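Here the complex is missing one protein chain, while the rest keep their positions.
Letters A and B mark the chains as written, and numbering starts fresh at 1 in each.
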Amino acid sequence: MKALVERLHPICRSMTGDGVRRTLEIINERIPLQVHEVPTGTRVLDWVVPQEWNIGDAYVKNAAGRRVIDFGRSPLHVMGYSVPVSGTMSLDELRPHLHSLPDQPDLVPYRTGYFRQDWGFCLSDNELRALPSGDYEVRIDSTLTDGHLTYAEHVVPGTSDDEVLIFCHTCHPALANETLSGIAVATELARRLARRAMPRLTFRFVFAPAAIGSITWLAMNRERVARVKHGLVLACAGDPGRLTYKRSRRGDAVIDRALALVLASREHELRDFLPLGYDERQFCSPGFNLPVGLLTRTPNGEFPEYHTSADNPDLVTEDALRDTLAVLEETAQVLEENATYLNLEPYGEPWLGPRGLYGVPGVDHLALLWVLNLSDGQHSLLDIAERTGMPFPALSAAARALSTAGLLKEEGNDAQGGGPG
Amino acid sequence: MKALVERLHPICRSMTGDGVRRTLEIINERIPLQVHEVPTGTRVLDWVVPQEWNIGDAYVKNAAGRRVIDFGRSPLHVMGYSVPVSGTMSLDELRPHLHSLPDQPDLVPYRTGYFRQDWGFCLSDNELRALPSGDYEVRIDSTLTDGHLTYAEHVVPGTSDDEVLIFCHTCHPALANETLSGIAVATELARRLARRAMPRLTFRFVFAPAAIGSITWLAMNRERVARVKHGLVLACAGDPGRLTYKRSRRGDAVIDRALALVLASREHELRDFLPLGYDERQFCSPGFNLPVGLLTRTPNGEFPEYHTSADNPDLVTEDALRDTLAVLEETAQVLEENATYLNLEPYGEPWLGPRGLYGVPGVDHLALLWVLNLSDGQHSLLDIAERTGMPFPALSAAARALSTAGLLKEEGNDAQGGGPG
Partner (left out) sequence: MKALVERLHPICRSMTGDGVRRTLEIINERIPLQVHEVPTGTRVLDWVVPQEWNIGDAYVKNAAGRRVIDFGRSPLHVMGYSVPVSGTMSLDELRPHLHSLPDQPDLVPYRTGYFRQDWGFCLSDNELRALPSGDYEVRIDSTLTDGHLTYAEHVVPGTSDDEVLIFCHTCHPALANETLSGIAVATELARRLARRAMPRLTFRFVFAPAAIGSITWLAMNRERVARVKHGLVLACAGDPGRLTYKRSRRGDAVIDRALALVLASREHELRDFLPLGYDERQFCSPGFNLPVGLLTRTPNGEFPEYHTSADNPDLVTEDALRDTLAVLEETAQVLEENATYLNLEPYGEPWLGPRGLYGVPGVDHLALLWVLNLSDGQHSLLDIAERTGMPFPALSAAARALSTAGLLKEEGNDAQGGGPG
């Protein structure tokens, strides 16, 4: 996974443009993607797809002709969606277009000028302060024209139409942990799911720009929204910090409860929904009210490298990526195997001995008794896990053994759809 | 407000009689009152309006003819509802009719003999113990005759019939904090409400004797009770202690939640309903079950001056009166502005920029996002304030800005009526 982060890191991504397309091509080498191109001007919910932005070269040259700021060194040096500029200007004229971080003087910030018809360069505060006055040649060789917004989907089909949505944003250049670690983990999860027997749930991975991307996906998939029973936005997935789950707007959706259960055995933090953050804001808008939470390690804005040139592959560890992946796999198991069963011998305890249910390897006796006791059609395995504190896999194994022995019948699985609430 | 307390302090008030009428005349100088006179013998709920009590003079004279107890010095010296008495008696005969506070030997207690056909004098324990044996001339020049129970109302009309009831008892003589501070704060609140644009809610102020007064008001207003959506009994409103709110019997009425919200930013205490106290006992009887709580500073019985001559204007500070008034005004704002809205662009976040909703002075961006997110017709602004911890005025301002921009529609306001529950 870290190799994918490193490979994607140098690409100049933004809300639209060829950097996004190049990113999706590389992901496509690992998992097949269906790429969608939505034309500029398309109405998407309350928004409009913006013009497409691309950039060739960009620099600021000093009087000696040396590039003192050079897009070629890092895409962070140019503010996203900068309009084209070409000319010579004094440092005083240039200065309002230069962005730095006085508190982190070694780092280059990440900035965008979406919807502003502006241009700018980013550089370290040390570099900025070292610029002598005088004239500078300034050039941004960008285009901002009618084009497309690009996003992609990868689907692992399940036996049911119920879907699990995994969303990663693709719009940030050169931010290894914030953007690329989520993409890497999601890609690996998709590969692993594909290697197994067909799941019950359909897993849909969406790679799209933040905000306008989820808005566009929602606008293009109004009829599909009701199928989304569980969802996660993934970001900041590779730093060594502890895992943090931000609940969906519902707060008690199955996905919220599944994450709480899976994270319980790890150092972690649970947070309530807040309408600031990533694309969960759109999925959790009141009209959709989807059960979609946000999984991160250290949350956005809370690690010092956030939105700077220090969010480079060094910040991302393979261990952290693997740990995030493990949580996703355990969560997928809960979502897949959670079901409500009916005890078919509910009067008194069934006589387990003659049914060969004593001392079955891999089947916990107390888990058997709990599943029998609470399988009255009112309690899902997740309910039972929460009430008893027993590990979900033990309860799921007990339910399988009891079903095989004819003592249990599946009544339904606990899916939830969207809608106001 | 303190001036009003001082002016009302010397008057001899009781459950009925001219002292109450004089008190209402003075309040009427500030806010117009509608005075009601209910005849003795009128059946009010399970009770009967008692005879009216008035008193001219009262004293105990010693052998030398000196008034050793003198009603002229303070109305507290005579037990309320004392029947007339005139004669000479020994200290031994007089003694059972003399009331003092051995634990607070400098203070004169407040006593009444309602419904008892008794008479008595109150004096400090020091004075009592200094009385030599011998004969005393005893006179209480009182009348206990068929007459009226007097209470008054002041109404600040609103655009709706829904009412806020503010109740102050008027029946205690010379108790500055216990009785008069509530009257002073309520009177000032009424004056301030009258200076503003017509409120949505109708504010009804009732000045009546404790217990039998609220019982009489309820009996006379059976048809109006269902209009009372929120209510407060006010007492002990001027001492420097922290504010204390005792919830209505419902416990989670809007008035209970509004006070909890307003008091959260001050040192305060919240208490559950208890069927001991002031007139909230009657409003919260199970047949009415009105959403009426009790607001005090230090609660009745919990300050050492309570029901003694030490509850004089020195105990009441203008700062405390103003602080109580401020809480009432902030509470009135919550009651007035609390409403449930519907986000008219509920699918995804609306595009705020083109609607001029970025950086509006006085409008908090996070408050905008929360109001949009939770305005699904299920959450009032009070719900949103409780869930998010954001200040109610910020949410209300956001709702106004969003309504003006056409993004929000009012669905209803959160009123509650009476009835068993």
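Here is the rule we go by: a contact is a pair of C-beta atoms (placed from the backbone, for glycine too) under 8 Å apart; a residue touches a chain by one contact, two chains touch by 3 or more.
What you are looking at is a predicted structure, and each value in this text was computed from that prediction instead of being measured.
Only one of B:112, B:170 or B:285 touches the absent chain when the whole complex is considered: B:285.
Of the candidate positions B:249, B:297 or B:379, contact with the unshown chain belongs to B:249.
Residues 343, 345-351, 353, 366, 369-370, 372-378 are the ones on chain A that touch the missing chain.
Chain B residues in contact with the hidden partner, per the touch definition given at the top, are 45-48, 115, 211, 214-215, 218-219, 249, 275-276, 281-282, 284-289, 420-421.
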